[in-house]
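In this view, the complex is presented without one of its protein chains, the others remaining in place.
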């Protein structure tokens, strides 16, 4: 490798800082769609209440997008916490991932506006799928290139891979459910995400039943 | 708990960085509403002065929103400064809080545009209430899960809880004042916030009188 | 002081992080006004060239705003680098400063759109003036409260105060020139800012002549 390529992109702290700023923007991008109803059109309490209720779907889209992005941000954080140093290839894998992540608010918005359309669902799933794929590539590359710290780092790396593979399998299954109806897909994907986000500590008996779903 | 959930979301520094970037966006979101009056409509010094004066309410909304968000940011900073390490549940509590925080510019904008409407006031209060509730949940959870550092951390944690409970009680009382008129609510909430923000060091005599209000 | 107020807002690193994110947003706020000319209206190379030239003033506004904000950011950085620890009062002084800083893109835009209007000039100057005033208050407060580190910190603090006083005196003189014509004000303020930003190392002879202008 040439000198520049060998010396560039080694600073994990900078990659983390760029990721945090970019995630913060992506997390708030959908909130820009929630607009205060204009003064001209709204005169009575009743009309204002109706106008606010109409903002409901956009607030839900925002919260859905927040949850999806939050899951990926936690993954990004967990991964980079265990990377000893970076190199230019890993830097570009993370950059590629961020490029895809910044598209999530748009595909979430598309889904929220076109809940019954397969096209919207497939694009939403595709976005999650590509983000997951690049995340997996980054983890695999970091392991092979010896960039992950030993001990706990290797464990985290293995857990991350398992989580990504299981998550993507579940998302793909969810997307496939759209042959029945997009609502089935959305419901299934939403439940998987909520489970991933809130990782409820179920009582042992329920955990036993639940284990095929929640090993990662 | 499964391996991924045990190893993920432990990096307090990343949570702080994401919070700072997201708060910076929320703090400036309302400023986007303050627009330079268009050249076409404004020809004389007098017209420009009039156009600028019309921006007044938006600048006030911006400053009000800045103050409210500043109070929560100081709380976020104080809390996380005393957290030794995080875990995935705490991470998601902070993320949930940030999701609610990013809605503050909108509910503040709603209030500023509909000063005399109960609906606007109730939504504004609800936003503050939910943000306070999740903050409290985060502090309680961090304490119970042993994530707060000993000594000064425990003191900060106790002070934060007291502040949150008293603050929320005052806000709720303020919101309830809207049965008289929303102006009473706004005035009361504004005074509480200004007191929290600037924490004036009153002379002892006044402090004595004031003590039921200002212990947190 | 009560416990919460004693323990909150002490983290300088967080104040720096919030400042950097907020300055980055303020620095890029004006660039959003520079829009790609729409495809519908532009058909020939000549028309595109004309459309691009019409963006010129907005690019200049952007660069002017960038320079002004850059001067304040360098001040913020220099100040906080020498603050040992913060407290809640200093935190709120910095927050108040950031609130005023985020208005700079708007007052710069106003000036750029209304170059010959005294109202625009006075508002632009007022924004710089208030930002300078709060900066000065923050430095004076930090010194009095013993938050500035000894040795080099005290020197930096003294230099910062001198720079702020001289800068504000020059800006005020510049603003006063608008009794002749706003162009005189703008030219004078621009020269002062360019001098502050680029701090040219003039050859000794010129420096001697220049010294009443450049001691800070």
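Per-chain residue numbering starts at 1, and chain names A, B and C are given in the order in which the chains are listed.
Just so it is clear, contacts are C-beta pairs under 8 Å (C-beta built on N, C-alpha and C of every residue); 3 or more make two chains touch, one makes a residue touch a chain.
Computed from a prediction, not measured in an experiment: that's the story for all the values here.
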(request) Have a look at A:92, A:173 or A:198 and name the one touching the chain we're not showing. (result) A:92
(message) Considering the complete complex, identify which of A:103, A:158 or A:194 is in touch with the unshown chain.
(response) A:103
(request) Since one chain isn't shown, list which residues of chain A touch it in the complete complex. (result) 1-5, 7-11, 14, 17-18, 21-22, 24-26, 29, 88-89, 91-92, 95, 98-99, 102-103, 106, 109-110, 113-114, 117-120, 123
(request) Since one chain isn't shown, list which residues of chain C touch it in the complete complex. (result) 16-17, 20-21, 23-25, 27-28, 31-32, 34-37, 39, 42, 45, 48-49, 52, 59, 62-63, 66, 70, 73-75, 77-78, 81, 152, 155-156, 158-160, 162-163, 197-199, 201, 214-216
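We adopt the following convention: only the chains that are shown with their structure count from here on.
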(message) I'd like the angle of the rotation relating chain A and chain B after CA superposition, in degrees, nearest 5.
(response) 90
(message) From the centre of chain C, which other chain's Cα mean sits the farthest off?
(response) A
(message) From the mean C-alpha coordinate of chain A to that of chain B, what's the distance rounded to whole Å?
(response) 26
(request) Could you tell me which residues belong to chain C and also touch two or more other chains? (result) 21, 24
